Structures are given as C-alpha cells and as structure tokens.
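Comments concern the structure below.
Only one protein chain is missing; all other protein chains are in place.
Per-chain residue numbering starts at 1, and chain names A and B are given in the order in which the chains are listed.
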Amino acid sequence: MRKLIYLGPLVFFMTTAVYFALPIIKGKDPRILPSAMIEKNIPDLDLPPLLETKPGIDNQALIGEIQLVNFFSSWCGPCRTEHDFLMRIGKSNIVPIYGINYKDKQKAAKKWLLDLGDPYERIGRDVDGRTAIDWGVYGVPETYLIDKQGRIQYRHVGPLSESIFKEKISPVIKVLRKQTNG
Amino acid sequence: MIAELGHYALVLALLIALVQTTVPLYGAARNDFSLMGVAQPAATAQFIAIAIAFGALTHAYVTSDFSVINVAENSHSLKPLLYKISGVWGNHEGSMILWVLILALFGFAVAQFGVHLPPTLKARVLSVQASIGVAFLGFILLTSNPFLRLDPAPIDGRDLNPLLQDPGLAFHPPMLYLGYVGFSMAFSFAVAALIEGRVDPAWARWVRPWTLAAWVALTAGITLGSWWAYYELGWGGWWYWDPVENASFMPWLSGTALLHSAIVVEKRDALKSWTILLAILTFALSLMGTFLVRSGVLTSVHAFAVDPERGLYILAILVLFVGGALIMFALRAPSMKLGGLFQPISREGGLIMNNLLLSVATATVFIGTLYPLFLDATTGQKVSVGPPFFNATFVPVMIPLVLLMAIGPMLAWKRGDLSAAMSRLWFAVALSFAIGIFVFWLHSDEPLAPVIGFALAGWLAGGTLKEFADRIGLFRDQLSKSLSKARRLPRSAYGMTMAHLGLSIFICGAVADSAWRTEVVINAKEKDKTSVAGFEAQLENVDRLEGPNYHLERATVIIRKNGEYVTRVFPERRFYPVQQMPTTEAAIHTTLLADIYVSLGEGSKGQGWTLRLWYNPLIPWIWAGCLIMVVGGLISLSDRRLRIGAPFKQAHKKVQENGLLEDA
Partner (left out) sequence: MAKYQLFMLTLAIIVSLPLNAPAVEPSEILQNPQLEVRARNLSQNIRCLVCQNQSIDDSNASLAKDLRKIVREQLISGASDNDIYDFLIARYGDFVLLRPPVKATTYILWYGPLFIFFAGLLLSVLFLIRRKRIMPEEPLSLEEKEELSILISREKEG
C-alpha cells in the first residue's frame, strides 16, 4: 500500500502527458472559441443598407427561414478566401446568406462586391462594430446559422469552405429542416 | 561548405552521444573500468562536435550566408553584428543547437571536473546526460535542421523580429537555457542514483553545485526576460503571468525547492527520495517549458514558431525520459534507507515546510497555466486564467513562505528551539513594524495591502540580518572577533544571506509597483507639458531619423521637478521596413527610488503625439533584488565545499574543522 504512493508521480505525469497530446493529435487550435450565443435568440439589430438596391437588416428579416449570417469586411484577407465559396452557395439556393459588413468604408465595400460578386440576400452595415459585439463576433469572417425561430444554431470562425460547410453546417441544416417538417 | 561541416559535426555528435549513452552504462553494470572510461573522452568529443556545429551556424549568420534557409529566414545583411550573433538562437532551429550545446557543455564539465566522483556514478551520470543529447540531436536532425540550403539563395534575408533585436533579449535565451539544461545535471544525477540504488551525502554534495549553477542562470534568465518585457514592450509592466513566462517560472520554483532539500540530504542524509523526485520533476518542468513554447497547445503572446509535429516529438522525449525516470523512482525509492532523525521543529522541519510551500506554489502556477487545456479536453469549455487569478492564488502561498524564511535559518538541525528562535526574532518584528508604520504613514488613505507587503519584506530582512549578525557574534563579541568570524564563515552562508535579502528587496519593488504605479496618457504637441507623480514632463520636439535597419521618430522629453531641470529622455518609435513592423523604445529615467518611464505613441506634427508616462516606484528594486539573488548564488557556488571538483575528502575534513560553526 505504502509503495503505491511512489507510483503517484508517474500516474500524475502520464495523465498530464495525455492532456498535452490530445489537442495536438486532434489538431485543435486553441484560438478557436465556441460561441456563447448558441440556442439563443438573435440580438436586436437594425442595420442600414450597404447598397441602394437591397434593404438593410433588422430582426424581422432574419426570422422565418433557416439562413446564414456572414460578417465580412473588405479589409479582411480571409474574407476574400471564402468569397468564392459564398458566391457558389448564393447561386445554388441551398441556404440564403445575409451579409453584415463589419467596420468598413461604404465605398470600399461596394467596390469589393462589384469586383468579386454579391452572394447576399440583404446586406446591413455595422459601422461601429457594435452589432458584431452583440453577436459575440471576435474576428471577421464569422458565419452564423439561424433557425426559423431566429435562434443561433451554429457559429463558424474563419473563412468558410466547401469541406467545412459539408462537415459542420450541412448536417445542422438537415436536422433543422427535419424538425420543422416533421 | 561550412554549413555542411556543421551538419556533419551534428551527425558525428549524435553518434558519439550514442556511444556515450550505451558503453559506460554497460561498463558500470559489469564494473569494467575501461568501458566506463569511455564516458570522459566521449563527453569531450561530443561537446567539441556540437561546438563546431554551433560555430558553423554562427559563421553563416555573421557572414550573412543566405543560401542557408535558417539564415535567410531570420537574418538580414544590415542587422548589427550583435543581433546577427543573437539571431542564431532567435529562432527555433538555432535555439535547439544552443540547447544541445549547453547540454554537452554540462556533460563536458562533469567529465573534466568530476575527477573524484565514484567511477560508476560518474559513468552513469554521463551516460544519462548523453542519452538526453541523443534525443535532442535526433530531434534537430529529423525535424529542425538549421543547415539546410536554399537554392537559389535570396539576395537578402527576412530579418529577425525587431522586438528580439535588443541587447536584453540577446542574452536572455542563453541564460534561460543554461538554467533549463542545467537542471538536466540534477536529473542525470538522480537517475544515476536510482540505477545505483544509493543516495548519500556525497551524492548531494555533487548535485548541489550543479543545481545551484542552473538556478543562478535561470534566475538571471528570467530577470533579463522580465526586464526586456518592461522596457521593450512599452507597457510599463514586468510580469504578465503568460504561459510562456510561467513555463520558466515553474522550474525556478521547484529548482529553488530542490536547492533547499539537497541541503538536508547533504547535511543530514534525510529527504533522499523526495530530493530525487524533485530533481526529476524540476527537469520535467524545464522540458515542459520547451514543449509548451513550441507546440502551440496553449495561447501565449510569446508563441515561438509553433509547430504541432515538433511539439509531439518533444512530448515523446518528455514522456520517455521523465516517464522512465519516474518508473525507476517508483521501483527504487521505496527501498531507500531513511536518513538522520530529526524533530518536527528543527532546521530539517523548516526546510520540509519550505519544500511544501514551494511545491504548492509550483502547483498553483501549474494548475493555472494548464487548466484551460484540461477543461477544454474534458468538457470542451474555454476558460481564461489570467493575472487576476494568479495574483489571488499565488501571493497567499508566498506569505507563509516569507514568514518562514526568517524563522527557518534560526532553527538548529535535528532539534530546534522554537521559543529561542522566536526570541531572536525581535529584530525582525521591530523592522517589520517600523517599515509597516512608515508605509502606512506615507499612504494612510489607501488599502492596506502594500503595508502588509512592506512589513513582510521588513520581517524577512530583519530575520536574515539578525541571523547573520548572530552567526558572527556581532554586538555580542568584540568587533575584531566578529570580523574574524565573518572571514571564517563559509561562502554558502553569505550566499544564503544575500539571496534572502535579495528576495526582501524584490518584494519591496513588486509591492510598491503594483500598489502605487501612476500612469498618464496624453496627446501632446511640441512644447506641451504634463505632470506625473510630481514631475513635470515637456515634449520638446520630435525628430525623424534613420537607424541601421529601421526608420525612427525620436522625441525629446524634458523632465523637471518643481521647475528645476532633472533630465532629458529620448523615447523612440521605430519602423522596421523588412518586417513591416513598428516598435516602441521607451525611455527610462532611473533613480534609486523610481523609474520615470516615457513611451512615444503614434502621431504627427499637426495632430500631436500620444505620449505615455509612468511613474513606477521602486521598480529598480525588482531588478536589484534579483541581481542580489544571482550574486548570492554565485558566491555560494564559489564555496570551497561546493566548488566543482573539490574532492570529497577535503570537503569532509572541512566539515569537521568548522562543522559546528556552520551548523549552528
């Protein structure tokens, strides 16, 4: 029994080593944070439009349909990375995307959409970044999945891509669709 | 060509290390002196080979040989020579070469100076030390080879991160590594002792100087890093409880515990298995620091070139060595003989409390640093553990430790007399009250925390000084007799007194800075004035200039007190075009009692500049306190009995000669 005490350091050390190895093996990035807003209603917002042709975004616009809300900015490099993919979703009608233009100059944002294309149903301008803070955004691009009741169901940090969409977002959309249909 | 020579030398070093690991170990088991004798020349050859590799890499840096990838990525032809050299270890690959160089240096030192070590112990120590070398040389050659070529070679390099182009940081990594790697010596001695199944006072006399040397270097390294953060980052702070800082602080804490427990083994032949365990854990914490910095499992502001694959390799080394050592510990330690008997109230008892509290302090930092990792892995939740947590948990552990530090040295070995020790502490009580009341009088309308902090520092200083005075019979004997006693006092006694006084001074600095720092942030145009803590600062003008590899804006700020000129300081804002990175170079006016810290922010002639001024009371005492600890350690290290190579018999005789004096 007394000798078991001498095994203590070994057991403790090995446990620690497992905790060191886990995040590396799983490829976890410690910088990615889970959202505190999951299962919560979307915060109040009323954003002015970016383009003359499309209205801005308020709560009403975001309730009633399963949809993506994408925070983007023309000055953000990774946003450019995901833009092609957003264009494909926009064209394919899988799920509508609402854009929130985060702390951007109107001119620059307009030119950006003109150059790269506009995948969004509606675009609202978050000039001072307060709406983003209400959503718990900590760095653009971030993409939120909203259900029909206007609750946040999923949040992705960083640029979207086909593989991430298929792995992470599509399954949630399918479950949500089933729930409302069945 | 020279880079290839370096590469070849590294491979050669690996082969030598392999021989040095296996042959002497086998020889020691067979009691074959010729096989054991291989260790000594092998350790020398390994050190020379690695020194050649290090020299080759340094040569590539100094001559700006951009056909070597490592140089191209981390250096620039315009960089000042000092930073070309320090650039060698300013990156992952080069720093690992420095790491193995120091590892081999320690092995070399044991081989050279360990003439009087028992031959089997020496062979085993060198073998274990070489096996660590094998692991890290393999790591370098497989994943982090700095000698790879780039074809075609670029015209110029990408430069070193400008924050690292700084004299403080040039010497910070070598010092830190001397500390980290120095603890490998304690580890090797511990493992060798476990193989032999024997620990005696002679063993402790051998371990102590190596541990002390590592401790001195680590203290210096951490101090340099903290000092660098203070003047270079431009925030006026000196400790942020960042995971990377904590990674260096944990081995320091457990190394300090080891230093004290080794005394008990040496003097009283007790606490042997605990000391072995501490030696293993201290090196484990050093390795863990290397792992944490490079693996990216924790988020830190100081993240090194993060590479999970390399992280996994270092983790494997950690598991192999520490896991292996702990298995041997579990097998061998239970049968170790118990040493000298002592009462709970005794020097030994005091040192056990010292070890307990330092271990709890280490555990506090350990849990706080790694808890985010643990919680994420078990529940997926994220948590931040920042300075407010550590301030709330670490400080309460330090308070009893400091209280004890004044009492412990006054207790006799074996059976101490607590009431006698207490009655000798009147000076500590008096000094503590005097300082506490003085501080309270200065700042009576503020919280009591600094009063308590200063009273503690006074208590420690009072206890330490009284203990020293009693030892030499000051005020009790005639002065001449006291002086001659002082001359005969072993240097380790001076070392302890200085180290403890250093801590007391450090506490004053840390407490004053956290309680009374004042900060002023203004937007200033030329000739604008502001005041901070009774000083008046005027922005005289801002010049645009050119540095060797950067552009800069340099402000001239005049400091006055009561209208009288005090000094002129020149804070800078630099821009390094190669890395496209701005840095601020704060200007600091240091006096004995405070720093006036001026940092220049963004701005222009029309708009004015952002000017930040801090009045940091007693902050020089932080560095002074650490420096005194380092010097105390060095003095203790020069003690005859500890001096590397001092033969056991002589040391033994010496103990007999003035043993009672020392042990009093």
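Basically, a residue touches a chain if its C-beta (ideal position, glycine included) is under 8 Å from a C-beta of that chain, and two chains touch if they have at least 3 such contacts.
Everything numeric in this text was worked out from a predicted model, so none of it was measured.
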Of B:S184, B:T464, B:S599 or B:N616, the residue in touch with the unshown chain: B:S599
Option touching the unshown chain, where B:F113, B:F389 or B:F570 are the choices: B:F389
Full-complex contact with the absent chain, from B:V115, B:L142 or B:L341: B:L341
Contacting the left-out chain in the complete assembly, out of B:A109, B:A430, B:I522 or B:V578: B:I522
Touch residues of chain A, complete complex, unshown partner: 5, 29, 31, 33-37, 77-78, 81, 103, 128-130, 133-136, 138-139, 158-159, 161, 163-164
Positions on chain B contacted by the hidden chain, ascending: 161, 163, 232-237, 240, 242-243, 299-303, 306, 338, 340-341, 344, 349, 352, 356-357, 359-360, 363-364, 367-368, 371, 374-375, 379, 381-389, 392-393, 397, 521-523, 582-584, 599, 601-602, 610, 612, 655-656, 659-660
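Basically, only the chains that are shown with their structure count from here on.
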Centroid distance [mean C-alpha coordinates] between chain B and chain A, Å: 43
Sites on chain B touched by chain A in the complex: 273, 277, 280-281, 284, 291, 295-299, 308, 311-312, 315, 318-319, 322-323, 326-327, 329-330, 333-334, 370, 372-374, 376-377, 380-382
Of chain A, residues touching chain B in the complex: 2-3, 6-7, 9-10, 13-14, 16-17, 19-25, 27-28, 30-31, 33-34
